[in-house]
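One protein chain is absent from this view; the other protein chains keep their places.
Right after this comes subunit A.
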C-alpha cells in the first residue's frame, strides 16, 4: 500500500508544483491546497499504513489488543490540516484583496513592491 501511496504523493507534488508555477494567483492557491494534502499524505505514508484499525484502546483495557495504526503521524497531520486551512484562508483573502487593489491576478503585472524601473543605487556616500 505504501508503494501505491508513494506514487500518488508524487502526483500530488507534480500537480501542485505545476499549478504553483502558473502566474495566475488562483491556480497558485489551488496548488497550495494540493501541496498541503501531498505533505500530509507523505507524513502519513512515512509512518507506515495499517488497514482499518484506528489507534484507540478498547474499553476496559490498558493497551490495544491488536496491531493498531501509528498514532504519532496522525497527531502531526491533524495539526497540519488545521494550520494548512488557516494558511489557505488567509491566502485566499490576500489574493482577493490584491485583486481588488491591483485589478490583476497575474503575478507578472503585480510589480508594486519590485517595480521594473527601480532606480539605480546612488554612487555617493
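We take it that a residue touches a chain if its C-beta (ideal position, glycine included) is under 8 Å from a C-beta of that chain, and two chains touch if they have at least 3 such contacts; residues count from 1.
Everything below uses one rule, namely that contacts and distances are computed from a predicted model.
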The complex's invisible chain, by UniProt name, from "Multicomponent Na+:H+ antiporter subunit A", "Phosphate transport system permease protein PstA", "Membrane protein" or "Iron-sulfur cluster assembly ATPase protein SufC": "Multicomponent Na+:H+ antiporter subunit A"
Where the unshown chain meets subunit A, residue by residue: 1-24, 26-27, 29-30, 33-34, 37-38, 40-42, 44-59, 61-64, 68-72, 74-75, 77-79, 81-90, 92-94, 96-97, 99-101, 103, 105-108, 110-111, 113-116, 120-121, 123-125
